[in-house]
Structure formats: C-alpha cells, structure tokens
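A single protein chain has been omitted from the complex, and every remaining protein chain is retained in its original position.
Entry: chain A
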Amino acid sequence: MACTVGPEPLGDGGGSERPKWDNKLQYLLSCIGFAVGLGNIWRFPYLCQTYGGGAFLIPYLIALVFEGIPLFYVELAIGQRLRRGSIGVWTAISPYLGGVGLGCVTVSFLVSLYYNTVLTWVLWYFLNSFQSPLPWSSCPLDVNRTGFEAECQASSTVSYFWYRQTLNITADISDSGSIQGRLLACLAASWAVVYLCVIRGIESTGKAIYFTALFPYLVLTIFLIRGLTLPGAVEGLIYLFTPDVQILQNPRVWLDAATQIFFSLSLAFGGHIAFASYNPPRNNCEKDAVTIALVNSMTSLYASIAVFSVLGFKAANDHGRCLDRNILHLINAFDFPDQSISRDDYAAVLTHLNASQPERVARLHLEACHLEDFLDKSASGTGLAFIIFTEAILHMPGAPGWAVLFFGMLFTLGLSSMFGNMESIITPLLDMGLTHRSIPKEVLTGLACLLCFLSAICFTLQSGNYWLEVFDNYAAPLNLIIFAFLEVIGVAYVYGLQRFSDDIVCMTGRRPSLYWRVTWKVVSPLLLLTIFVAYIAVLVWTPLSYRAWNTQYARFPSRQGAAGDGFTGTPAESSRKMLCSMALTVCRVSRTLNCLLGGQSSGCVVFPQKNPQNLTSPSYWKVALAGCHHLGS
C-alpha cells in the first residue's frame, strides 16, 4: 500500500526513531531560512536594477511558476515520503540515481565552505562596527605621517578597508600570499557558531531558527523605514523600479531570471529533502511548497525596496558632493565669495561662466555630475555589502548602530542558510549509518564542522577572495542544474508520476492537479535543459577571467580583468566532478554486468535486489565505492 510509512531507516539515524520537528512553524522557518539567504539581499536587487527595474519581475515570476515551485514541491514531497536524506532518497528511487544524492552532498559541502567564508567576512565587519568613527571612514596615514596611504587615496576609504585591511588581497590569483590571522580567527568563530546550532541536528537548529530566521525581517523593516525617510531615497526607488520593457527582448534576462529563482530557492542541495524527511508522514507539503516559495520571492522584493532606498540616498549624497567639489573649484578659481553658489544655482552659474570665459572653465577640469550616473552604479555580491552599503552607512547619522544592525542581519541570514547546508550533509551521512550507534550525533556534527573548517582555511589566504569568486561562478551552478534536471526526470519518469501521485494523495489528501503533472513531466525538465545549454554556451563564449585588485594597474582603482593560469582548469574540474558522480552509477552498472557475465564471487553485488533495503546498507556502499575509487571521485 502506498500509504505505509516507507522503508525503515536501516542506518541508525541517531536513535531508534527519526527525530521530528517540535512544531510545524520550526519546519517552515527552517525551509524559509534556508531559501532566504544572502542572495535575496545582494543579488536580486542588482538583477532588478540591471534588467529594467520592474520589468524583471515578469521573467522572474514566470520562472517561479514553471520551474521554481514545481521543483521545490518535488523535493519536499519526496523527502517527506521516503523519509531519508538525499543519498537515501535517490538510491531508494533507483540505484542508478544514487550518484545524484552523492553529488548533492558534495555540492553542499563545497558551497558550505565558501558560504561560511562570506559569513567570516560579515563577522569581521560586525566586530569592527562597535566603534565610532567607523574604521572604514578614514584613510590611515602613510609612513611619514605627511599624507594618507597612496592606495587609499587612489581608491576610497571603504575599498581600502575591504581589499587591504580585511582581505589583504594579492594582485594575482596565483600569488597565494599568507594566511590572514584575523580572518582565521573569525573563520573559527563562525564555524563554532554553526556547530553550536547544528550540534544536535534539528533539535538545536529548530530552536536557533526562531531567531536567525525572524531577526533579518525585523532589521529589513527598520532599514526600510529609515531608508524611506532619507533624502534622495524616493527618487532612487522610482528610478530603479521604473520598468523598461524593451529589455525583455534580451535572452540573457530570461536566463538570469531562471537561474536566480533556482539558486534563490536553494534547490538541488538536498537540504529541503533533509528537512522534509523529519516531517510527519501526513503533512500538506503542497501548501508548504507554495507558501515557502512565495515567502522567498516576497522577501526578495521587500529587501530590494530597502536596498534601493538606501542606494538612492547614497546616489543623492554622492551627487551632492560632486556638485560641491565643482562649486569649490569655481569659487576658488574665480574668487567668488565663500558659499555664494548653492547647488541649485550651479547649473546657471556654470553656463554663464562658460559663455564668458570658456578657456578658464575648461582648465578647471570639472567633473560631470549627473544623478543618473550615480544611480546606475550598481554592484552585486560582496561589492554591494562591503563597499557600497558601508559607504552609504557612513553618511547616516548614528552610523555604528546601523552598521551593527546591517551586518548582524547578514550574519543571521547566512547562518540560517548554513543550517540547511549542514543538514544536507549530515542527514544523508546519518541515514547511511556510517558510524556505530554508540557514537553520539554531536561527534558526527563536530567532525563535519571541523572538516569544513580545515578545508575552508584556504579561503583565508590572501588570494582567497579570487578563489571564492571562482567557486561561486563556476563550481556550484552547473552541477546544481544537472542534479535538479536528474531529480525531476528521476521522479517523473523513473519513480513514475503515477506512483508519485499516489504518494501525494496519501500525504496531502489530494491528487496533484494538471498544472503539477504538466510541469513535472514536460515544462521543468525542458526549462532546466535550456538553462544548462545556455549556461554552457555563455561559459564557452565569454573568456574565463576574474577581476583582480592590482595597485599597479594603469586604471586602478578599476579592477583588472585577468585570467590566471591557476584556474583555467576549474570549469574542467567542475565538469569532472559532475562526471564523477554520474560515473559512480556507470561503474556500478558495469560491475553488475561483469558479475553477471564473469562471476567473481567476492565483491559481487547483483542488483536490482528483490529486497531494496540492502541497497542502503553500508557494506554494499563500501564494496561499490571500492571498485570505483580509481575514477578519482
């Protein structure tokens, strides 16, 4: 009967019965916290701004409806039905899909490495926010104490603080430099915080999530209210949200919308599967999926309003200071009385002077001050948080308080996503029963966190930021798309849509409607395939490069596009890893065939078995993996 609880967890999941959520709210908050991450704050507003403001919402919503929500529902339903982590789930569906589960765990491991490094930087800024004036408000003096540091003068105080006093970055990715002690200390602290929260699995994350998932919303609201009252905010909002529908003709917009919804919901990590596996068997996961996906998108919108209002304020501020600099040049050159030209009079005075004494005005080399130019200056990722926003905060009254709030919000946002990442690693390992029953769960989580911490030390090198950008751009996205494609194909075709629909009737009480069936069978796989092909095409056509902070660069402080020898192999590595997980499956197939045809007595495990539970036994895995180690997975 489809309504039985499902295969028993053979590998001891830390007790005789599976842990469960204390209440539904914990589960919802955990999924929301996992989905809502740093990308909602610093990627979505950037995309909105670059791709025509409000017009970007059209491809975004289409992608949400046809790709995001169906895939999300699949993950929740399959986790809740089969009640295992990602490895167990995919192996149970079909042994040929076992590689997908392994791949998900590996990707989660890699992503958690560099995600927590970003949290390390956030923690560093947070710790430095408890002083007035803020350390990134002024340049340090040079050696002779006669002026400011040259690098700081050439770029800006915030850039200097980020690139030099935080990262101490080298000019080239191949130049690794030394490990930065302060970053190492912050890395240890942030992994300690993560360990503290995931120490007992969902028992402990369930308690921590109340704070880490709700605090960001509180801070966003505070920033929204403060931002809207700042001068220049409303102009910024209007300019940035004004739709430019022409831009929808650019296919890149659709690609970016689809990838954004995909990564924003944290699909194909296995984290949602892990969270759903702790649910009671009868739980309306359809409502959960739609709710969580909508909350995630609403949060993105809400955050972008807050971000745009602060950016509008910053642009107005920069524009005003640009005008002031020009006015000072004019006053000093033409000996007008002090403060005689206001910002409003500037344009009129300039035209008058240009008419009467153009050569003198030309010699002054005045900057062109247009508000739109300042509003167009955008950045995503770490540039938005650590350079643009920190500079905007400097000009707000009570700057240290706002900095503390902002970086505290970023830290809790990232932390709740880290819970999902760690659960997607720990839950499959626990389900596989790799450790003896007597070893407590705390030890396993501790070992996992320790391993991640030691591996992430490479990001505290001076070139760590370059490696992180490489990982972020090339290592994770391609693999995730492939895994999501295999997931939806696996459920729709291998597991069977009929069987899946029966399971859903059992769990939610309703048969999935035509919309779900069509998207699972046709629309989502097609969309994912298109995204994959487009991604590969973009990778092939754009030259591989990273942007270096090189003080010797002729156009410093612009970042120099460089392609280092050290990483041209990374897309090859990423595809190699992908192939590895699929090769694992191929290997097992071939060994089976070998056994059937040749007949080696030892190490021969024939599948498919009549009793599928053997497929999840550790001994089977050890044998299968032993034969495949030469593939280098």
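The rule is simple: a residue touches a chain if its C-beta (ideal position, glycine included) is under 8 Å from a C-beta of that chain, and two chains touch if they have at least 3 such contacts; residues count from 1.
Just so we're on the same page, contacts and distances are computed from a predicted model.
Of "Ribosomal RNA-processing protein 40", "NOP14 nucleolar protein", "Collectrin, amino acid transport regulator" or "DNA replication initiation factor cdc45", only "Collectrin, amino acid transport regulator" is the UniProt protein name of the chain excluded from the display.
Among the residues A:Ile58, A:Ala171, A:Ala185 or A:Met396, only A:Ala185 touches the chain that is left out of the figure. For the options A:Leu28, A:Ile173, A:Ile199 or A:Ala385, the residue in contact with the chain missing from this view is A:Ile199.
By the touch definition given at the top, chain A reaches the unshown chain through residues 124, 127-128, 130-131, 140-141, 145-147, 182, 185-186, 188-189, 192-193, 195-196, 199-200, 204, 331-332, 335-339, 440, 442.
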